[in-house]
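Yeah, one chain of the complex is gone here, protein chain that is, but the others are all in their spots.
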């Protein structure tokens, strides 16, 4: 049976019908002129989404983890030192990937629920007079905790310390859903995937690479072939790929970008804020809090809801899946069992969000939590009703 | 842009993905053996859905109105007398169709919101000693008012009066969603379409025909060709159609029947009751009433909600469509402007229903009606939560 | 298993992917403003396809036979006299339909393989001084024999005889594939379906109606409701339908018209001629002839190939279906067993046609017919190669 209810996991997101049919396409000859005509606008469109005029964009047939690997193996050499904070499952996993590639990671441990600590970064960078640190790694949106970090602040930390390290940013669950400004923030490598803000199935690792990063690439000795950024850029310049390209997903990405731009990036971000804010008000009406305690760091793509001490939050996810056939996200790592996550990114309307909020509510009542039916829904309704509508016109 | 929200009109219903892809099929040769292998199980399956063992089933490439026309032109002759009640837009239109085909319709006017009056029918039939009345017409579910009539009671009226008239029943918005018992109720012609309980797009007129009806057909002189039941049955018996068959929709109907039976007809009806009952409790929580005032006649496929006097109910429908991109049904005919309709039939889950209820709620508050946000949702949630889940497994 | 090979039946045709996905669409509210915005351009587009500026166009949820019934019941009254030729299965069936609707049909028997005899028509019309004949019926393209009649010549016959009869034309297997000029030829009712030149699944009866026909309609007393042209035109004028409209197929028809016009109607006709001419040259290279003996009447949508006397042509169709999984058309009626039919209309390229020709060739050799492998293919290749390519750009 094919699911009838939307999913509320923090990615892969619900896929609009437009995109499902766009990638459901017969085989074309990827060595013919059709392919470059498809690829060119995608790479240009990605520049606009990432807000970079000088940075280069590229896609690999892989996932966000593959994009991380591309960043690390193309920009750095074994033994290089990098600076990163651990404040959620995904920043943790990025640190692990660096270590497997034999980088020397200086880890700042931060509470799960807090953003990357720009101030601590600044202190460490200022102290690194020898510029041993080659790169700073930031997870723009910690999908595990629903926390958005302040990339501009990290940039400022680098600038204040007058430090030449590269700035590598994981925007997997933020890009195309929340504002991202590659050039303005001086991001050297931006990383994302197809299955979040772009609303496609997984299968594309998407990267933005600054000029400074391209220079660093020359010196980097990390072994690479499948994820060789230089070779990919060279092939792309000739309208091709170094190996079989993921034609269908690239076709889908082309339409995804057209849809985002036809809605208007600004409106896309506003819609994500609206829907997220409704969910946050529902959480408050339930008498619960978010893992992301500070308002200004709360993510507009995922809300990690903290359940009362002693209650296993994962039960909500399992119960909702079994009884109501609705998927939420479980807590991961340090917050496993302590939070459940409501994903509200990508292809989502306020009406869809209300059905997720209503379901979470029923599940919590079923499991004995002191939540009043309709309370969260009413809080969200009141916000959705009063704020600008999410009416937007995608031109397929 | 392709709609993301479900529709809540009383048909055509939301179409499950399984059925959408089943009818999206390349052309086959309908004169090859593939077609009879497709058609046979469909006709047999329809017998099980209609609960008839002796009745014949058939489909025309048309709509429910076409099925009415088939019934009237195959069973009756110009000048024949028929008995019918007018208590909603669809019973009204059926009367009109009969008159265009030059039948003499004895109309019992009944309040819109009431079922077909079996008692009055009995009185009239008992008085018709000469058996001038050739057929009694019943609209099983008045889609305009959300009223389910008691077909068994009408059968009893015929039997009590010892009257030989045919019993013709419009089950367009009931069959495959609410219980229908062709043999037990002595229905001679049962009529429906593809776009309601069968969850397909419009395009099929579906009929069940009793043995008695087949006999009546011999005598009937109404001119017919496209809708000739005799010719269709003859062609079907040879595995064919008298003209180009609607292959794709027949393929879809085959899967629709398999899905309904894999869920279990009994469970399908129970699910429709559950979802409808949640909607009804929401209406009560809003302080509003249904057009169908008597509980036992309330439809499980559509609820016509009466709005306060002086308020134009159609505004809710227009407002919900514009602001929230959600479709409800307007009031028709005598109840235009007085009711708006929530369709809850076909491919629907309780979670989907909650999003419809939440939207209606917001629309009413937006328009100044004295409804409390979350009130209807909470009433529905409480019922959905406590009753059996709609978990079912369609085997595609 | 879903067929991999194209079909070569004379309709329903192969359906382009564009159209398959266009009709595979979620349910919309047909009472909302979305529907009139969809219907309007379709009705206007049909005028351009039929080449009428003053005629009205409409669609019913039915098939070509339904369109015939609409023409007959809306334009004529029981007892009216009509003139028609019988020269194939479809002209035969139209005569039958008229008789079922109690028309008095004057039948001109013509050889199967010949067009409608304009000269005989003229003689009869000239002799009908009282103008008892109310309508002349012409089958523009006899799908059973692959013969295209000369509608302009029939018009001339009417004009020469100064006869006011209506001209009713069945263009089911010609319209949108071969030139059709409703206004220039003075056609009063043009009839077609969705499943031929429009490349859609069956399910739409399409009509063009002249002003003169609209006048005749006023006087016609044939009973009608489902196929009531007047009521349909009235509903359409308000952006609606008298009953549930076939939304998905209407959506598909909108795109079909855009595709035909983006290729250019003239190019569509030229492509059909090219592909048909290749098939005809193949037939000649096989040493066989066509049922349509005169070149100028040979259809560009279907070729009925006459097999040697004593050989059952249907064996070719059955053998090709079983062994090669390719569908051709059998002979019907008087030419059953004498011809097999190659459909080459709708969504078809010369490359696809070659695979059909190659398959027919293998089937004939398998069955012992004195055909040389490759002979027909080579003749078609030579023509395709030398003539203008069918390169065309559909804008989906």
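Think of it as A, B and C in the order they're written, each chain with its own count starting at 1.
As a working rule, a contact is a pair of C-beta atoms (placed from the backbone, for glycine too) under 8 Å apart; a residue touches a chain by one contact, two chains touch by 3 or more.
Model, not experiment: these values are computed from the prediction.
Participant: For the chain that's not shown, point to the residue among A:115, A:171, A:197 or A:246 touching it.
Facilitator: In the complete complex, the chain left out is touched by residue A:246.
Participant: Would you write out the residues of subunit B that touch the absent chain, in ascending order?
Facilitator: Given the touch definition above, subunit B has residues 17, 21, 24, 26 touching the missing chain.
Participant: Would you write out the residues of subunit C that touch the absent chain, in ascending order?
Facilitator: Within subunit C, the residues that touch the unshown chain are 1-2, 4-5, 14, 16-18, 322-326, 347-352, 354-355, 358-359, 361-362, 365-366, 372-375, 377-379, 381-382, 384-385, 389, 391-396.
Participant: Would you write out the residues of subunit A that touch the absent chain, in ascending order?
Facilitator: On the subunit A side, contact with the omitted chain comes from 2-3, 7, 9, 11-15, 20-21, 23-32, 61-66, 68-69, 78, 96-97, 100-102, 193, 195, 201-203, 222-228, 242-249, 321, 327, 329-330.
To be clear about the criterion, only the chains that are shown with their structure count from here on.
Participant: Give the chain pair that accounts for the most C-beta pairs in contact.
Facilitator: Top-ranked chain pair by contacting C-beta pairs: B-C.
Participant: By C-alpha centroids, what is the most central chain here?
Facilitator: B
Participant: Taking each chain's centre as the mean of its CA atoms, how far is subunit A from subunit C in angstrom?
Facilitator: For subunit A versus subunit C, the centre distance works out to 54 Å.
Participant: Quick check: how many Å separate the C-alpha centres of subunit A and subunit B?
Facilitator: 46
Participant: At least two other chains touched by the same residue of subunit A: list those residues.
Facilitator: Counting only residues that touch two or more other chains, subunit A contributes 17.
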